[in-house]
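Subset of chains shown; positions unchanged.
In order of appearance the chains are A and B, and numbering begins at 1 in each one.
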């Protein structure tokens, strides 16, 4: 099982509480975490905080120019799906009752797109979230660490009948099946999204894909742990 | 393993080529299939047809009134996600090269919502699609049947630590994990979307959920086959 070179750079931007540049091969995403006071209306009268995520792509990021969503006046279904996935994945590892009154905004902006931008976003955003939480603890905004464990994500697929890990754009566009897996340090699943693009897949293939994903997630979690330990 | 009462009513509406009312317990969805000439711009110069799906919910359908999306001026992320899922699932069982020059539009409109509306939509739409295809064959619009096999979908989840099949709204809102599974008559997976809402799930739970889903899908496929055989 091979995967692309992982690179995680902390403190990438000056202003956000947490800011990370993550590279998975040629895919590059800036992930930031901003802390705001207040929570959304649906949490009125509930003693907890919230985390929400937004995802964007520079028009110049992919190999053929991407129409700017601000110009088209609406977010595509694909963008909406990815934003919801990132938000859900990070909320699962966060004890929201420990950040009462705060909303953490995650921004994932792809500056170069070569496959796997949504999974890179989750992996990178987890580190940015960690740094924002550390800032909140340091400034006594919260008293306990709400982060239960790390989370990372990887794509896996079936290309020409073979299971393949961490697909780049070209592999992804040829894949018969495409699966995104989000897992925690404790080895549990947060999200499995498997889609047969052309041919349905059977149980044996499912098992093989999940094993490959586990292998990739382990490597990503190690990379996260490494950069987090550095001060 | 228990699931709710399934009811599939064909020829529900007068005008569309295929029209089905599907009921899964209290959940009721009108699924229709309309055939149009022409294909989307991205298929220019490609000798194949297309299938696309739209999903809506009457404001009066759920247990607390749903804000009409036409009024808010945009489709929510949830609606976009569901539309894409329905379209992908049905395209997988269709040989698009056998409907060249045509687009089949699937409309799934929920008139009563009690959990599992997206999976009921796929199961019902599959029958509406079948009927539209029969019309196309009868009118010599196409010469070969493009439908490779039937497809059906079911939700499964973990509620209070127990695997539960075909969740209603109340169960769904308490579920720790929620999974939608789309499978074909040949027993293969078209789509697996498993999401840990609060607690991540482990491999054993994943296996148990997939088995429950298989059981439910079999019942749905039988119900589809039964109504299709009636003339």
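By definition in this document, contacts are C-beta pairs under 8 Å (C-beta built on N, C-alpha and C of every residue); 3 or more make two chains touch, one makes a residue touch a chain.
Bear in mind that the values here come from a model prediction, so they are computed numbers and not experimental data.
Peer 1: Just want to confirm the stoichiometry: 2 copies shown, so how many copies does the whole thing hold?
Peer 2: Taking the entire complex into account, the copy number is 6.
Rule of thumb we're sticking to: only the chains that are shown with their structure count from here on.
Peer 1: Between chain A and chain B, tell me the centre distance in angstrom, where each centre is the average of that chain's C-alpha atoms.
Peer 2: Result: the chain centres lie 28 Å from each other.
Peer 1: Quick check on the complex: what are the chain B residues that touch chain A?
Peer 2: So the residues of chain B in touch with chain A come to 74-78, 80-81, 83-84, 88, 92, 179, 183-184, 186-203, 206, 210.
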